[in-house]
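Comments concern the structure below.
Only a single protein chain was left out; the remaining protein chains are all shown in position.
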Amino acid sequence: MLDAHLVKRRDAFALDAAFQAPAGSTTVLVGESGAGKSTALRLLAGLDRLDQGHVVVGAERWADVSAGRHLPAWQRSIGLVAQDYALFPHLSVFDNVAFGLRASGQPRRHARPMVQETLDSLGIAALIDRPAARLSGGQQQRVALARALVLRPKLLLLDEPLSSLDLQTRRAVRGELRALLRRLPCATVYVTHSPVEALVFGDGIVVLERGRVAQAGSREDLLRHPRSPFVAELVGTNLFVGRPVTGGRIVTPTIRTAEGVLALDAEPGPDMVYVTVSPREITLFREAPGGSAQNVFLGTVREMVPEPPAGERVRVVLDANPTLVVEVTREAVASLELREGMRLHAAFKATGVRVYS
Amino acid sequence: MLDAHLVKRRDAFALDAAFQAPAGSTTVLVGESGAGKSTALRLLAGLDRLDQGHVVVGAERWADVSAGRHLPAWQRSIGLVAQDYALFPHLSVFDNVAFGLRASGQPRRHARPMVQETLDSLGIAALIDRPAARLSGGQQQRVALARALVLRPKLLLLDEPLSSLDLQTRRAVRGELRALLRRLPCATVYVTHSPVEALVFGDGIVVLERGRVAQAGSREDLLRHPRSPFVAELVGTNLFVGRPVTGGRIVTPTIRTAEGVLALDAEPGPDMVYVTVSPREITLFREAPGGSAQNVFLGTVREMVPEPPAGERVRVVLDANPTLVVEVTREAVASLELREGMRLHAAFKATGVRVYS
Amino acid sequence: PHPDSAPTLTVFAAASLTGAFRELGRILEARRPGLTVKFNFAGSQQLALQIDQGAPADVFASADQRWMNGVRQQGEVEGEAPVFARNRLVVIVPRTNPARIRGLAELVRRGTKIVLAAEAVPAGKYSREVLQKLASRREYPDRYDRRVLANVVSQEENVKSVVSKVQLGEADAGFVYRSDVTPAVARYVSVIDIPDESNVLAEYPIAVLTSAQNPEAARLFVALVRSDTGQRILRQHGLIPAPAAQPAAQP
Amino acid sequence: MASAEGRGELGAWLARVAGALLAGGLMVLLGLPLVSLVLRIDPGVLADRVREPLILQALRLSLVTSLSATAVVVASGLPVAYLLATREFRGKRVLETLIDLPMVLPPTVAGVALLTAFGRNGLAGHALSGAGITLPFTTLGVVVAQAFVAAPFFVGAARAGFQEVDRKYLDAAATLRASPFHALATVLVPLAAPALLAGAATSWARALGEFGATITFAGNMPGVTQTMPLAVYLALQSDLDAAIALSVLLLLFSLTVLLSIRLGPWRLAAVLARARRASR
Partner (left out) sequence: MASAEGRGELGAWLARVAGALLAGGLMVLLGLPLVSLVLRIDPGVLADRVREPLILQALRLSLVTSLSATAVVVASGLPVAYLLATREFRGKRVLETLIDLPMVLPPTVAGVALLTAFGRNGLAGHALSGAGITLPFTTLGVVVAQAFVAAPFFVGAARAGFQEVDRKYLDAAATLRASPFHALATVLVPLAAPALLAGAATSWARALGEFGATITFAGNMPGVTQTMPLAVYLALQSDLDAAIALSVLLLLFSLTVLLSIRLGPWRLAAVLARARRASR
C-alpha cells in the first residue's frame, strides 16, 4: 500500500497531488504531456526531493517533509522502468539484470539463479548473454522490467513502459504486461498518456491535469462519470457542469452551465451536477431545428475525421460554445454537404444526456 | 508534382519506396516506428544520399543515381519541419524565420516584411522578438512552419509535425494546419504514424511497412479496401487474403487463405482477393456455434479494452489463427463472463464480409 | 651598413651577464645619442644555435669558450674573440646552514645534500675539476672527490637551478659561480670560497659577428666591455676582470 | 536484506571519504604551491615591478602575442576541428595523434624544431624569406611558437564541442538554404560557443605561459620577443624573489582574464566586489 502526497514546485510548474495505490494492484497515473507524471514518479522514487508532503509504503516512511525525512532512491525498495528503459549499454543482459543484486552486495554467484528465474518468467531467458545495446524495443522493455523485478520491490514504478514500442510490438506486449502486473504482490504505479492503456491497466486511475489530480477512481467510474473536461476528452464524450435551476415557471428539469441552460430528462440533485452527452446523441442541422431536440448549439466545423474501421462514421469537431464532438454517418456528411468551416446547428434531446453528481 | 523512387540500405534496414505527390495536395506517408518514414524524408530533402532511384520535382531533377546527380539539401527548394522542430535555440523567432532568407543572400531589411507576413498568416506575429528557446510546443511548431514556408518551397516535408504537442494543443493545431496545407500551392509530404492524422491530412496516403510501400491510394480506398495486415490493423478491421476455391463439391463461394477456408456471400473474382470483417460482425461463443455463422475460429482472449466513450462496447483481441479483433457490448462481456486467457469461439456469417480484389 | 636614422646594436649575451651588460648598454647609449642597444639574453648554447640559424646579432658574448668556438667555426666571427671576464667557483650553503658546513672538507659528510651542474654544463665540468684538484691535496679527506660526488643529489642543467635549490634550503651545499651570488641571493646564502690554487677560472669570450648590421657600434661595445669602466662594472657583478691590456691566460 | 543495505551504506560512506580524500589531495597538490608562491612574495617588490617599464612592456607583449596566437589557433583550428568532428576518413586517428604530439615535445626542442622548419636555413626558410617573412627573432615568431604549443588544446576542445551540437540543427540549416560554411558560422559556432570559449581559454593560458619554444625560436629581446615568462627567466638569473613576484603577476593577470571569460564581465565585477568586501 502506497500513500503519497507529492508537492514540488518548478519554474513555471507546480505539482500537488495526493493519492493511494493498494498493494497487489495497478494504479494508473494518466495525463497529457507536461501534466507532471514523470515528476511524480521521480518523487516517489526519491530521485528528486519533495517540497512538501510524504511518501509512505506499508509501514515505511520513505519521505516526509514535515519530519525532515528523505530516503535517497538507492535506499528505497523500488523498481523503476523508465520511458526509454535506460538499459546500461555497456553491460550484457545478465549484468543489467544482476546490477541491483550486485549493488546491494550479493556475489555474482548468488545473483545468477535469481536473474535466470526472472528472465525465465518473462520469457527472455535466451537473451541472457546478449549485449543490452543489441536488443529490439520489446526485448529492451522486458529486460528493464526484469532488472526492476529481480529485486522484488515494494513499489513498482512504470513510466510509459509501452510508448517506445511500435504499434504491433505494443499490442503484443500489452497483454503480457497486464497479466504479469496482475500476479505481482507489490503496489504498481503505471504512468501513461494513453487513454487506452489507462483503461487496460488501471485497477485505479488517477487523472493528472497541470500538476493536480483532476479525478481519481475506478476505471468504471471514469468511463461513466467524467468529472473534468480533460477526462471527458479522454473518454471521448461531451461534458457539461452546472447547477439546477429552481423556481420560476420552469417545467422541464433544467441546469445552468457556463455555456447556457441545459434541459434534462430527469430531476437533477440539489447540488452541482455533471452532464455528459455522447457524440452519437447529437444531430447536426443546416437550419435551426424545431421539434423535440431541446438543446441547440450553433458552431463552425473545425475538423472532420473518418472513424476506423471503414470510415462509416465521421467524428465532427464543432467550434461551438463549448466545443462539441459529434459523430455522424457518412451519409449524413454527404446529405449535409459537410465541410470544414461550415456553420451548423447541433442539437440533442433532453433524453440524450446522462446526469450525475 | 513530386516523383520519387527512394532506395537506401542501412545496417539491418532497407528502404525501397516509389511514390508520387501532386502539387497543391498533401501526401501522407504513414507507417509504424522504424518503417523508414524519416529516412524517406531525409532522402527527399537531400540530407542523405540515395543508393538508387531518383527525386524529381516539377521539371527539376534533384537526385538521380543513374545519372550521378545529387543536389545537396541547401540547393533544393524544400521546406522541412522536423519532428522536434529544431528551432535554433540561440536565435529569436525573427532570426529563425529569416534564417533561410539571409542564407540565400537577402539583406535583413528585405527579409523583415516577408517574415512579418508569414508570421501574420500563421497568427503568431506577436512572437516575432521572442527567443526561440522560450516558446510553448504549439508556438514552436508554428515558427518551424513559418521558417519553412517563408522560402516558398516547391516541396514541403513535415515529419510528425504534431507528435511533440500535447493532446489538447494537438487537437487545436490540427485543424489549422489542415486548412493551411489546403491553401499551399506546393506538394506536401506529411509523415505520421497516427492513423487519425493520416485520415485527416491525406489527400493521398502511402503506407510504409518495413521500408516498402504496403499500399498507396486515396483515403477512401485505404479505409474501405485495406490490402495489407498493417493497413487493416491501422483502420481497425480484420483482413484475410486468399484465392477462390474452384471445382469440387463446393456450394457457397469460398476462398482459401493462409489460415484456412473462408465462406463468402458473393462470388469472388478469379484472382487473389481481400476480405475484411468488421469487429462488430464477429460474435463470441463459449461453445462451438451451430447455425448460420459459416466461419468459426477458436482462440484465447488476449486483451479486453473498453471503448470510449462510456465503455459501452469492449474490444476483445482474440489470439486465434489469425489474431481477430472483436467488438462486443458490455452486456455480452458480462453474460459470457469474459476474462483474459479464456478460450472462445469467434464466428461470423458469410454475409458479414466485404470482398474486393 | 644600414641607412637607419636610429641605428640599433643587438647584443646576444649569456643570461648570467644580464645585470652588467644592461648597465653597459645604458652607458653606450648615453655616449652615442641616437643609438639603441638591444639585448637577447639566453643560454649560451641557445644563442649559438640562434646565430647559426641566422639571427640578426651584432655582438655575441658567451659564458663559455665552447659555444664561441662553435660560432667561430661557422665563420660567423669577425676577428678575434677575446676573453673579457672570468668567473670562479664558490660553494654556497643556505644561511640557516642545516648541515652545519663550515669548510670544504665537511662536504664529504654522509647525507649532505649537494647539488652540482651536470657535467655537460661548463659549471659542472669545472666543479668536477675543482673536486679533483682538492682531492689531490693532503689537507682534504681520503678519496675526497668521490665521496663528495656520492653526496650529489642532483646534477642541474643550469647553474641557476643550483642557486635556487640552495637558496630555498633544499640542498645543503652547491657549487656555483661567484657571480651568481647576487645581492638578492646573498641574503639567503653564505659563501665558502675555494682556494685559487684549486679553483678553475671560467672564461667569457666576446666577439663582433660577421653578419653584424652595425659593426662599428659593435666594436665600440666590445671596447667598452674591455675598458676600465666595463671591467669595473663586471667586477661589481661578481666577475673577475680580464682587461684588454693583459693577454688572456689559460686556466 | 537489512545487512546488505547496512553494508551498502558503510561502503557508500567509505567511498565518500575516499573520494573526498582524493579530491582533497588534488586540491592540495594544485592549490598549495600556488598559495605558497603568493605567500612568498614581497608586496613591495611586486608593486615596484609592476611599475617597471620593461615589465609593463613584457606584459603588453605577452598579451598581444598570446591573443594573436590564440586568434591564429582558433581561426586555423576551427576547420580542422570541424573536419574531425563531422567526417570519417582514413588516418583520422593518426591525424588526431599528430595534432597532440607538440604537447609531448619538450618546449626547447619544439623551438629547435621550429627553427629547423621556419628558420633561415629551415625547410620552409627559403619560401618564407622569398615572401619577405622573417620569423625568428620577430614578434611574429613569438606568435608562431605560442601557436605551435597551444594549438592541440584548442583543436581537442573545439572538436569535442562540435560533436556535442545536435546534428538536427545542421540539418535544419541545410534545409534552409545554408551552405555548409554558412551553417558553420551561424549555427555550429554559436551553439558550440561554450566549448570553443573554454578551448580558446586553455589555449590562451598555454600560449601565455610559453617559455622554452619562444626563447629558442624567437629569442629574448625586450619589446620584440621578451614575453612575461622570458622576463621571469631573466629575473631568475639574479633574483628568485623578483622572478616569483613576476610569476604571481602573470598568474593574477591570467586569473582575471580566465575568470572573466568564465563568468562574463558583469559576474566577474560582482565576484570582485564580494571579495573586496570580504577582505575589509
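Which chain is which? They are A, B, C and D, in the order written, and residues in each are numbered from 1.
The rule is short, and it goes like this: a residue touches a chain if its C-beta (ideal position, glycine included) is under 8 Å from a C-beta of that chain, and two chains touch if they have at least 3 such contacts.
Keep in mind it's a predicted model, so treat the numbers as computed, not measured.
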From A:G100, A:G137 or A:G299, residue that would touch the chain that is not displayed = A:G100
Residue of D:Q57, D:T116 or D:S129 in touch with the missing chain, whole complex considered = D:T116
Where C:K165, C:R178 or C:H237 are the choices, the one touching the absent chain is C:K165
In the full complex, which of A:M1, A:A14, A:L47 or A:A125 touches the chain missing from this view?
-> A:L47
Where the unshown chain meets subunit C, residue by residue | 45, 49, 98, 113, 115, 118, 120-121, 152-158, 161, 164-165, 168-170
Could you list which residues of subunit D touch the chain missing from the display?
-> 8-9, 11-12, 15-16, 19-20, 22-23, 25-37, 39-40, 72-73, 75-80, 82-83, 93-94, 96-110, 112-114, 116-118, 122-124, 144, 147-148, 151-152, 155-157, 160, 164, 177, 179-182, 184, 195, 198, 201-202, 205-206, 208-209, 211-212, 229, 232-233, 236, 240, 243-244, 247, 250-251, 254-255, 258-259, 262-263, 271
Which residue numbers on subunit A touch the omitted chain?
-> 42, 45-47, 72-75, 78-80, 82, 84, 86-90, 99-100, 102-104, 147-148, 151, 157
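By definition in this document, only the chains that are shown with their structure count from here on.
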What is the distance in Å between the mean C-alpha positions of subunit B and subunit C?
-> 87
Distance from subunit D to subunit B - Cα centre to Cα centre, in angstrom | 54
Give me the residues of subunit C that touch two or more other chains.
-> none
